[in-house]
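Here it is, the structure in full.
One protein chain omitted, others in place.
Now for chain A:
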Amino acid sequence: MEKMSRVTTALGGSVLTGRTMHCHLDAPANAISVCRDAAQVVVAGRSIFKIYAIEEEQFVEKLNLRVGRKPSLNLSCADVVWHQMDENLLATAATNGVVVTWNLGRPSRNKQDQLFTEHKRTVNKVCFHPTEAHVLLSGSQDGFMKCFDLRRKDSVSTFSGQSESVRDVQFSIRDYFTFASTFENGNVQLWDIRRPDRCERMFTAHNGPVFCCDWHPEDRGWLATGGRDKMVKVWDMTTHRAKEMHCVQTIASVARVKWRPECRHHLATCSMMVDHNIYVWDVRRPFVPAAMFEEHRDVTTGIAWRHPHDPSFLLSGSKDSSLCQHLFRDASQPVERANPEGLCYGLFGDLAFAAKESLVAAESGRKPYTGDRRHPIFFKRKLDPAEPFAGLASSALSVFETEPGGGGMRWFVDTAERYALAGRPLAELCDHNAKVARELGRNQVAQTWTMLRIIYCSPGLVPTANLNHSVGKGGSCGLPLMNSFNLKDMAPGLGSETRLDRSKGDTRSDTVLLDSSATLITNEDNEETEGSDVPADYLLGDVEGEEDELYLLDPEHTHPEEPECVLPQEAFPLRHEIVDTPPGPEHLQDKADSPHVSGSEADVASLAPVDSSFSLLSVSHALYDSRLPPDFFSVLVRDMLHFYAEQGDVQMAVSVLIILGERVRKDIDEQTQEHWYTSYIDLLQRFRLWNVSNEVVKLSTSRAVSCLNQASTTLHVNCSHCKRPMSNRGWVCDRCHRCASMCAVCHHVVKGLFVWCQGCSHGGHLQHIMKWLEGSSHCPAGCGHLCEYS
């Protein structure tokens, strides 16, 4: 075949020229096929069957094959194919099940040559053998494939698809005897043309009908299939089992697929419904099409590369009654419009961010990245010379370091160690934890604890003074603190490293492009303004909030307890009804993040409304006292927990969960709880807070978590004499009947806690060894080893 195609090229002669152009047809096209000279194309449809010459500037109608007075269903074409060996030979598949061949060499007006009426249902596809002059294959809705020898009146052989409708048949280009057929039930079959009794191979390629297939022109045994399930799959048929090599997910069912000549990994697809464009995909980049042709106004029904060795000309016919020639250089390339970005965390919390230089440069202007910044797109770039876009973009890399001194997670460790989770009344626990949080500078968390105490402990006992105190703290101390100390000091309070980094990234990327050792000290003003923009965008999520509105609100929210008291009265009705007033439903989030949001605001704005919030507070507080049961707040508390968890502060979520216990547990689904617990435990263990981790495990009510303590609690010991495993009891060896675990100090059997030296493996009662090693550094057994006890 290789030889053949080279001959074709030679015949094709000069280099193809042309431009992107289209011509109007009289009727919708169902299929097109190109003559091997690449200068003519045939278009077939229900009421059209014409040959057009492809000229430099336009299509010229050359021949209308629909002759005769009466319209015949034999001419209602579902498919058409032009022989690649014989310029005069065409075949069409009719919707009424007839296969017709046409001989352009006939002198009469009617070029119809032969008529095969063997199929009982619509014939979906006809296909000429690539090298044999007289062999034609057809696949029909009736579930049969028939092979015709054009020198005979009837089919030579019939292949049965077991009454599944055949959607496509294609002769292999490389293997003389092989053809592939695709079926409505999702199967693909491989047949040997000499063996009509059974197929060589069958496999399920798609879910639902497989509309089309195409053999790779060069790679032997590569078959591309397209199906109603919107997928294009590339199969390697040379292996024992058909192996899926690539899979491209398109946006609509795939009607046709054609490999692009001379481009090993490219193929063109068009869709059967809804989507009118033609895409050229690089199968190795299955998410973004390499090229896209958008000329058609209705679904594209037929595509064909103009010349088997020219990758730049694509012809297409469409339901919109037009025929198009597309030039590859005129195609739109979606990838050009994409914004490649890269984001990665380093081992020590550093963050690297790479983006197109143009984007980063533009950002220094005003608001950076107006788009959704929560889901950055990752591009894994392999250096591949075949890829047309490699090296296209000059990118900028920014690296942001975490604060020196490991300030990052210190608060976590401290909090974990100092929090009290059980063993005291709820009020005391809350107070204690609030105190811990406050001491660590995490005012927001502290306020939350105070609020929880107010909500769940008998309200009468809450001294108002206490409350006022905290408000005062939040208002007068909190804000100035924020302003003067800047973002890094905010970090512990927020408990969200991610957001810290991101916001820092935004603020600083303009100044520290390609500067890996950037420091935090940058322009203060700049930082402040940007710091306010970014989180606002981020926090409010879907709700479109006017910036002004947001700022107006912030001052109130700097006092965390205020919204929590006010909220109950309005949160419920607001939640569902009023969508366009972001403050309502989002109160909680606003509140929780307010320090961050407001970090930028000048003291001017923030301090003024404090008084008003006081009054609000007192009113609502009274209200709650008299009427609202703690249950009333459970939704709010639940949201609060979710909020903290989403912020990355799973510590808070779990601690509250443990302390409140039954009061909130029922509101949060098991899986979420379990997820929180496991995350927290994982974190604790990474920080080697084994004891805390164990306590959390113990206090957890989630079955899956509490059984963590029960797993792998077995210690296997070997007898110190015979070196065999001791199966029954830990202190007596079954084999040598000796007590193995003797205390090296008192020479008695150890039945409880046993401590070993990992160096000499001598040991004994914990107490004895401890005592012994206080006085001596040598092993009590006298082996001379310098044991260490820590």
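FYI, a contact is a pair of C-beta atoms (placed from the backbone, for glycine too) under 8 Å apart; a residue touches a chain by one contact, two chains touch by 3 or more; residues count from 1.
Simple rule for what comes next: contacts and distances are computed from a predicted model.
Asker: Name the omitted chain as UniProt records it, choosing among "Transcription factor TGA7", "V-type proton ATPase subunit", "Sestrin 1" or "Glutathione S-transferase".
Answerer: From the choices "Transcription factor TGA7", "V-type proton ATPase subunit", "Sestrin 1" or "Glutathione S-transferase", the unshown chain carries the UniProt name "Sestrin 1".
Asker: From the listed residues A:Pro130, A:Gly161, A:Gly186 or A:Pro209, report the one that touches the chain absent from this view.
Answerer: A:Pro209
Asker: Looking beyond the chains shown, say which of A:Lys120, A:Arg195 or A:Lys751 touches the absent one.
Answerer: Residue touching the chain left out of view: A:Lys120.
Asker: Hey, which of A:Thr95, A:Gln189 or A:Thr269 is the one touching the hidden chain?
Answerer: A:Thr95
Asker: Touching the absent chain in the whole complex: find that residue among A:Val34, A:Ala78, A:Leu351 or A:Cys743.
Answerer: Considering the complete complex, A:Ala78 is the one touching the chain left out.
Asker: So which of A:Met85, A:Met202 or A:Ala252 would be touching the chain we can't see?
Answerer: Touches the omitted chain: A:Ala252.
Asker: Tell me, which residues in chain A touch the chain that this view leaves out?
Answerer: Residues of chain A in touch with the missing chain: 28, 46, 70-74, 76, 78, 94-97, 117-122, 141, 184, 208-209, 211, 228, 252-253, 272-274, 276, 297-299, 320.
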